[in-house]
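Have a look at the structure below before the remarks.
One protein chain omitted, others in place.
Per-chain numbering from 1; labels A and B assigned in written order.
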Amino acid sequence: MVRTQQQRRIDSIIVNGLLIMICLISIFPVAYALSTSFKTQREVISKPPYLIPQNWSTDGYDQVLKSSLIRPHLLNTFINATGSSIIIVVLGVLAAYAFSRYKFPGNKLLQLVILGMIMIPTLTNLIALYRLGSQFDLLNTNIYMILIYVANGLPFGIWIIKAAIDAIPIEIEESARIDGCGPLQVIRYIILPLALPGLVTAFLMEFVFFWNEFLIAVVMLDNNNAKTATVGLLNFQNSYQTAYHVWMAGSVFIIAPVLITFFVLRRQFFRAMLQGAVKG
Amino acid sequence: MKKRFLLLTVLVLAIMTSIASAQDRPAITVWTKFNSDTPQNVQDEWMKAAVDDYNAAGGSITNVFQPYDQINSKLNLAVQAGGDVPDVSYVDGQFLGFYDYNGTLTDITEWVKAQSWFEDLSPAALSACTTPAGVILCVPTATPGSLTYYWTELYPEGFPATAEQLLNEDCPRLSADGRYVATFKGTENFGLEVAYHSLIRSAGAAISDEDGRAAWANDEMVKVIEYVRSLFANKCAPEIALAGGFDFENSFKDNSAAAILAGTWTYVFNNPVTAPNGTLYDLGADSIFTAAQDGQIGFAPPLAFEGGQPASNVYATAWAIPTGSANPDEAKEFINFTMESQRNADFGVAYGSLPSLLSARENEMFQTGYWQQVAEIQNTYGTAMPFLVEYDRGIAALAEVFTKCLTDTSLDIMATLQAAQDNYNNSIQ
Partner (left out) sequence: MIAATTKKESRTAARFRLSWRSLVPFWLLLPSLIFLAVLQLYPVIYSLYISLHRLRAGQYMPVGFRNFERLFADTNFYEGLAVSFRFVGISLVLTIGIGMLVAVLLNQRSQFNALYMVLMFVPWVVSDVVAGTIWRWLFQQDYGIIQNMIQPLTGSTSLYAKPDGALLIVILATVWRGLPFTSLLFLGALQNVSTEVIESAALDGANRWKTFFRVTLPIIRPTLIVAVILTTIAGLNSVGVILTLTGNIPATQTVSVYLYEQGWQFGDFGLGAAISVVMFFINLGLTLVYLRFQRQD
């Protein structure tokens, strides 16, 4: 059955048409938030609503810039998300390499236990973590948030990275071993370059997750200097009203950096995902 | 050599005195739901002024903003789990039972009684901070309460005295005009505290019995829910009232609803407003007051059934010193600072309620029509919420019955009330 030229063209139009529609649905809410962020308070509550601001205004941004959303909140978000994602990837590589390349009693069981930690509801641990933090005088510090995030994201990170290491043929390492390389050297010189897309994927997924993390932060953080951006956003929403243009301007500041990070890393990420970074 | 030595001595002395003077007034932290960092409204601005003035007077206080729906939970967790407990905190008076049960706040009875402003406290405000055992756990700063705002043009003869009149006479009249008789928050705790409280009391129903247990499954409570059901069924109230959040207010702002079942604080947030004659009032927190001066907006007691009394749910905003406060003495300094009569009056206007000090109520700011009426409503119809150990859970459980029965009109009201009542009484610890 050979399809004719015309059929192909129709196929192509349908395919592209549907995809364009999906893309529009995907970006519309964010684009509208961007548009709202440039409206005035008055225009935000105009009936009927406008798609594009009638009078462009930076009032929302002015208020955000005056507030502590950028400094310290967004800075905290940056420190916590970057710090925890990097540590997760480093620890994850070591652990995943052990799981992937060594036979030892309990290997499978330990993997299952760690994977099972993904099933723990987030709120479960928070009371204990709060007490632990206060005992070690670590509450409201970036370090403690990073430590919590690392433990929280590590199971998923190990899982992703193990899939990437599993995909590397073992023969490549064997020659290095014969040359006398230890496991750390093998990881450094063979695994890291070959598993890079997988590691980037793990990093990006953890980074996006912890950049946006809300539940842990809102319970754990009591201090204005330690709050992260998603929690700090609540500063613009008090009891009975939300200043939507300010809120949306704040949201733009939160979305932009992580969107740029995604854009920079997207090739490696897509490549790894398409090669099956997340496996059954 | 000598010079250098002298310089060093001076330097050391300077550092020591600066440390010493810093030790005179320890730095303290206060938790509030007011955002003094980025003021969004007059409440936030009051807090900013309080912090600035206090620090200018030699104190050192940092305000930590906590979201209004988190502050009570966060304070409880910080105390229970040994967190960074603030030296002083804002608390909602309704949570007194919860705080008392959990030991979250320190007993400040003796101290409060020894203060110069003690005699000046309104009795209702003081009782909102006093447990049934007579222990004072907080210092009331203001007494918000519920009342009704209405567009006078739409109620030429004033807001109806009874709920029945509103449904049977005003609703047909106003809905013919495409308007709702009133808008209100119909869900969550806020709906129960502000909109339904007066209906419940005037129907002869109660939130709880004397032992603090739920006593909801009775004909009086059914009457209340059936009444609100018929408000929606006859299009007397906008359905948005049944959503979460605060979008219901817009119906009053654009006068598509002729009234709003409101609180004394509503003017702070409910602006700008447009009168039925088309006049726009866009003056921030002054919008409602100006409209009232123009005779566009009137104020009335909360909605009540015939044969019953309206009940204005009066509670207290307050300062409290949490258990584990590092600097209780400096915290008391701050409380004293805010309890100065003028500042207390300013807080009342900023928060949107009568201040807790009687002398502050004498302030000329409270001699306007609005405040006179608020004072009269609170004096005549003021009723406090019951002292519940699990206030939040109890109110939420009853509010859920309302939401369920109002959104699903096929639901049997009595059965739902009974189930919720049993459920609550079983679930309290």
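In the analysis below, a residue touches a chain if its C-beta (ideal position, glycine included) is under 8 Å from a C-beta of that chain, and two chains touch if they have at least 3 such contacts.
Model, not experiment: these values are computed from the prediction.
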Displayed partners of the chain not shown (whole complex): A, B
Touch criterion as defined above, residue of B:58, B:158 or B:245 at the omitted chain: B:245
Candidates A:60, A:92 or A:198 - the one touching the absent chain: A:92
Identified contact with the non-displayed chain, of A:147, A:199 or A:226: A:147
Residue numbers in chain B that touch the chain omitted from display: 69, 73, 76-77, 79-82, 98, 101-104, 187-188, 238-245, 247, 250, 254, 323, 390, 392-393, 396-397, 400, 403-404, 407-408, 419-420, 423, 426-427, 429
Those residues of chain A which, in the complete complex, touch the missing chain: 1, 11-12, 15-16, 18-20, 22-23, 25-27, 29-30, 32-33, 36, 44-49, 51, 91-92, 94-95, 97-99, 101-104, 107, 110, 114, 116-129, 131-132, 147-148, 150-152, 154-155, 158, 170, 173-174, 177, 183, 208, 211-215, 219, 230, 233, 242, 244, 247-248, 251, 254-255, 258-259, 262-263, 266, 270, 273-280
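Note that in this section only the chains that are shown with their structure count from here on.
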Complex interface listing, chain A residues touching chain B: 42, 45, 47, 63, 66-68, 127, 130-131, 133-135, 139-140, 218-219, 222-224, 234-241, 243
Interfacial residue positions of chain B with respect to chain A in the complex: 31, 33-35, 37-38, 40-41, 43-44, 62, 64-68, 70, 74, 77-78, 81-84, 86, 246, 249-250, 254, 265, 268-269, 282
